[in-house]
Each structure stands twice: as C-alpha cells, then as structure tokens.
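Handing you this structure, nothing more for now.
Every protein chain except one is present and positioned as in the full complex.
Moving on to subunit A:
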C-alpha cells in the first residue's frame, strides 16, 4: 500500500479529474457522454434506508445494471421523460476525494458530494457519500461501480430523475 508519494499524487489527480468530468457531464445533462464513462459490467447503485445491505434483497432507490443504465439514458433522450422537462438546473460540488484501495486494474475511491437542484418546486440540496470502483481502460477510467448514499435516504424524498 506504500507506493511512492509521486505515484499517489499522480493517481489522485487522474481520479479527481475523472470524477470532476463525470460531475460536469451530469450537471449539463450530457447523457450519452456520461453513459460512455461506464464499464460494460458497470453497476449504478443508490441505496435506500441506509448504507444498503443487500441490493438483491432490499429496495434501492436505483440499482441499475449496465443495460438498465442504457435504458435510463434512452428514456431521458426521448424528450418525454416528463420528470426532467424542463430539466433540473444542477451544479454539484465533489470533495474529500480519497483513494481507498488500489488494485492491479482498478481503484476504489470515496468522496462527498453536494448537489444543488433548482426546478419548478424550488431549490433542493442533495448531500451524499459516493463510492466508485474505477477500472483502468486504455489510459482512462471506466466506472465499474458508482454507489451514491444520500444522507437522508431513509426519509421521504422528492423526485430525483436527473443523474446523481
């Protein structure tokens, strides 16, 4: 685990740039560009009622395999996904980025995120702890897992039909 400091800094920088790019694509509703960030076996998970024990047994707000991620994107692109018409105005801040684990072909990353949403209902803030498993692919990363744990995910929540 004790790689050289220089390697750590370079990796953290790459990871951070990737996560910032993902955040921007989500904020700007660039659905297809965002979809391209996923690995072929990617899993997109937003648990309900806590950290999420077993998504195969308990209800999650969102638990998409790769094909369902594609379905989600295609639905958003129909122009009739009414829960995003008009689209939410979004800007999110991502911080506290830490590399939690470095494997031979992937890194596990933790961070905090705060999404500001403005829509017809008014303003909503969404705070979460995020976890990524990023796989190294051809000098870049692909998301093999993105898990978003909203701090208030056990309470009743308004629509979140935008990408979180």
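We adopt the following convention: a contact is a pair of C-beta atoms (placed from the backbone, for glycine too) under 8 Å apart; a residue touches a chain by one contact, two chains touch by 3 or more; residues count from 1.
Note that in this section contacts and distances are computed from a predicted model.
Candidate names were "3-oxoacyl-[acyl-carrier protein] reductase", "peptidoglycan glycosyltransferase", "Aromatic ring-hydroxylating dioxygenase subunit alpha" or "Coenzyme F420-reducing hydrogenase, delta subunit", and the UniProt protein name of the unshown chain is "Aromatic ring-hydroxylating dioxygenase subunit alpha". When you scan A:7, A:118 or A:159 for touch with the missing chain, the hit is A:159.
Within the complete assembly, A:62 is the residue of A:12, A:62 or A:94 that touches the hidden chain. Contact between subunit A and the unshown chain involves residues 46, 48-49, 56-64, 68, 71-72, 74-75, 78-83, 85, 120-121, 154-161, 164.
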